[in-house]
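Here is the structure we will look at.
Omission of a single protein chain aside, the complex is shown with its protein chains in their original locations.
Chain IDs A, B and C follow the sequence of writing; residue 1 opens each chain.
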Amino acid sequence: MKRLTLSLVTATALFGTTQLMAEDALKVGLMLPASGTYAQLGNAIENGFKLYIEKEGGKLGGRDVEYVKLDDESDPSKATDNINKLIKSDKVDVVVGTVHSGVAAAMAKVAKKTGTLMVVPNAGSKLITGPMCAPNIFRSSFSNWQPGYAMGKVAADKGYKKVVTITWKYGAGEESVGGFKESFEENGGEVVKEMFVPFPNVEFQALLTEIAATKPDAVYTFFAGGGAVKFVKDYKAAGLMNSIPLLGAGFLTDGTLKAQGGDGEGLLTTLHYADSLDNETDKTFRTAYNESFEMKPDVYAVQGYDAAQILSIGLAAVDGDATKTKEIAAAVESAEIDSPRGKFTLSKAHNPIQDIYLREAKGEGNPVISVAAAKLDDPAKGCRM
Amino acid sequence: MDLSVFLIQLLNSLQYGLLLYLVAMGLTLIFGIMGVINLAHGSFYMIGAYMAYALAPLVGGNFFLTLLVGLVLAVILGYLLEWAFFSFLYDREHLQQVLMTYGLILVFEEVRSLLVGDDVYGVSVPDILSGSIALGDVMTYPVYRLFVSAVCLLLALGMYLVFTRTRLGMMIRAGSVNREMVQSLGIDIKFLYRVVFAAGVAIAAFAGMISAPVSSIYPGMGNQVLIICFVVVVIGGIGSIRGAFFAALLIGLVDTFGKVLLPEASGVLVYVLMALILLWKPNGLFKAG
Amino acid sequence: MIYKEKGKTLFVGLFFLALALYPLVGGEYSITLVNKIMIYAILALSLELLVGSTGLVCFGQAAFFGIGAYAAILLSPEDGPASVWFLLPACVVLAATYALFVGALSLRTKGVYFIMVTLAFAQMAYYVVHDTSLGGGSDGIYMYFTPGEETWLDLSNPVILYFFTLLFLVWTFVFLAILLRSHLGRALAGIRINEQRMLASGFSTYPYKLAAFVTSGGIAGMAGFLFAVQDGFVNPEMLSWHLSGALLVMIILGGLGHLHGAMIGAFVFVFLQEFFKSAEIFGDFAEHWHLGLGLTIIISVALLPKGLVGLPELVQKRLFGTQAG
């Protein structure tokens, strides 16, 4: 139905695409960062997602998949408009996104209202599987709380008594540190100081001096991307690496080891994925990813891959009818997802119940040492579903 | 906080302040002399940092050679940019220039993405400066950071000498006060502006290159330093190289001790400081000149 | 001159008429999009009052916008919809109060220093909502119920909200147009062109500037309210300098010193974004949409010294070699 014959180029923006799509194609909206700090992460998620879809012959729930891509710029103030565009103008059946927690929360708000099927392939904000949880919203990644909680136990088991935490003053950092503190103190340790750096400031020197003066048994940290690189380099340069062990949520050493130039060697981190996992799914996944994109997959690629897998399971149960969210939820909740990270299930709040691995940075990889917390579920505070 | 920790924190703030000064210096030059509010200054810093990463393999991995080549490229870039994008703007309203620099930010960031990609990179410290000095019982201080501070101090001194002792410096100072006067003295103001702009770009890029080994290189890094640089320039007094120097040190102090003593408010402290200073001295600490 | 004025009025009238008729042809999403642009247009108008009409370059307009939006959400009860007639004035008053505070202090400074002090105060507001528990931190907060739900003025209905927003856009425009020809408006124009002369004539310029600042803050707060109602979700990024910067770009692009320039700027800026982002036109290159936007801005600065409102005059000059008007 061509509603308008205006030939203005801006008409696309104004009126969207109104021509009918082939009846059987399933439109998947990929709302991921293509510019800015998280652009690389968005790319990995997209690769992982497409890899799985290709493995399934380009189909989800028996329907051909058609992608609609949108750069979310990691800007929450544009998020509502962007998700609205995907749902209302591009008329996607499913949305996948995103990395930034604030953007993901805005997306979840709209998806909850419109009932659009949505999978979050990264953002670990407690909002999404907490107060904003909904039958049609799933997360294929983790909650910020999970790696922190797992590491708290590890730190206590290592006999550390006093720990200092340091992170950016923002949601993800606070939730991760909160998880760490919870389990560390349950197991007899004490967080003696919680330090925060204004986000996204990367000047750490003053707080490193403070850490040196406090002399804790260990430091727990949550940083990602450029901040993670700089923090590890500064920590090493300040001479603290040898005297005060540094522990972190996995993002500290994921995709950042090369840039850290060897300074991250030997760091212990916890995450729901690791290199050298001994399972068949992972091996196949890695080979296939390497062949398709000529690079090594990372945790973000896995999350993208599993996002597609969750959709595949859900949509298979309803023959590709993405509007039947209740049935989809039931199918996904009862399924076991065969992820490269190991098999996991989804909780009632639709967050993965998964093993969190303890890893040690070696070269440019993070091989697994042990399972830090098996089948760890997120508390999902505030979820009424 | 005992004395030794206090002294180390003082060193930290000095070192951070000097680095800030290095980045802000080019901004205050362009700002004060040409009256151009250059939002793209952060992009030049970013370009410098990426040059430190991307040029190194081309010149055999020697850091100092990379610096030199990068500096030359930055001067050329600045010279061409002024010619292509700014030379026709001086008679227009200042805000037009702001719009122009805003457009340039977007373009630079995308060109960077197309050429180098969106990954995070690190640049290793040159071997000769890779050592560190023990401070207290657990802490050490990397030699490279001291090297950066020394370079900043040298540059500050150099700028001071250029400004007070050379004909170019005289022209620049005169130009910042009165454009017509410079022209009546028979100085080619167009050429002067081009030189100043090239110098501003080169200094920003140099700051990016030299801080690349201690910082990390990531998309959007330029925007992060931009605002703090403006704060430095404004607190110091627009166009005042000396003012920028003291303002940068002041911000280094406030930021460093703020993070330790008032962690809850550390994000906002610098801005409170700026507001207070400007309410007390509406033209910054040091007037231009 | 008179001919030009008439042309302008006609243009603005047709523009509003087109907006009023738009829901008849636009799809659900495009109504939402145009609604959002109208909110930005209101915001741009509020900034135009300061920058274009008074010569005060404010680099912190996003703060008033954000305060209006946060107020709308924080003042909404969790167990039912708030009354529009309470909430809207409250948001305006709160934003205007902050503007009074900021203006009273920052108007002591001039020029670039003024730009930076307004930025400083905006950053303060940003850090308050970002770093304290007041506003939900960096993830933002959301609204449980849209104001006016289940009354005749149900703002959760996109079409009702659209006309509600349009009404305020028209109101803002007319209000500012009246204001600009009043004693206040003439004095503001005088201050923009030559403040020294105004002082010498006997104007205490400070209260005039403050009046403009508070008015502008209040209007920005109103836009913030509309934003919060439309999205039901606010985030600290709404107060960031990026938005303040983008707003300046909008009004400069449109053409300073003209109310309709601010509106045109807002519409064109958002359209350009949508255009360059569109994968239907640019394919995979749409990921690099900043490049197209940046180049367009650069070209428009080079070719349009007076912004988009100067375009007709420029075309006329090129075609007929004469001055317009």
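Rule of thumb we're sticking to: contacts are C-beta pairs under 8 Å (C-beta built on N, C-alpha and C of every residue); 3 or more make two chains touch, one makes a residue touch a chain.
Everything below uses one rule, namely that contacts and distances are computed from a predicted model.
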Looking at UniProt, which of "Cation:proton antiporter subunit C", "ABC transporter ATP-binding protein", "Quinol:cytochrome c oxidoreductase iron-sulfur protein" or "Xanthine dehydrogenase family protein subunit M" names the chain that isn't shown?
"ABC transporter ATP-binding protein"
According to the contact rule at the top, which chains on display are touched by the left-out chain?
C
Which residue among C:G190, C:G224 or C:G310 touches the omitted chain?
C:G190
Determine which one of C:I39, C:V129, C:M198 or C:L308 touches the chain that has been left out.
C:M198
Absent-chain interface as seen on chain C, which is shown
175, 178-179, 181-187, 189-190, 193-194, 196-205, 207-208, 210-211, 215
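FYI, only the chains that are shown with their structure count from here on.
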Chain contact topology under the given definition, line, ring, star, complete or other?
complete
Which integer distance in Å separates the CA centroid of chain B from that of chain C?
32
From the mean C-alpha coordinate of chain A to that of chain C, what's the distance rounded to whole Å?
35
Contacts with 2+ other chains: residues of chain A
35, 169, 198-199
When you check chain B against every other chain, which residues touch at least two of them?
109-110, 113, 267
Residues of chain B that touch chain C when the two form their complex
31, 37, 39, 85, 88-89, 92-93, 95-96, 98-100, 102-107, 109-111, 113-114, 227, 230-231, 234, 238, 264-265, 267-268, 271-272, 274-275, 278-279, 282-284
Contact footprint of chain C on chain A as seen in their complex
3-4, 9-10, 12-18, 34-35, 68-71, 75-77, 79-81, 84-85, 87-89, 101-102, 105-106, 109, 113, 125, 127, 132, 169-171, 174, 198-199
Under the stated contact criterion, what part of chain A meets chain B in this complex?
35-37, 39-40, 43, 169, 195-203, 205-210, 212-213, 215, 225-227, 229-230, 233-234, 237-240, 243-244, 255-256, 258-261
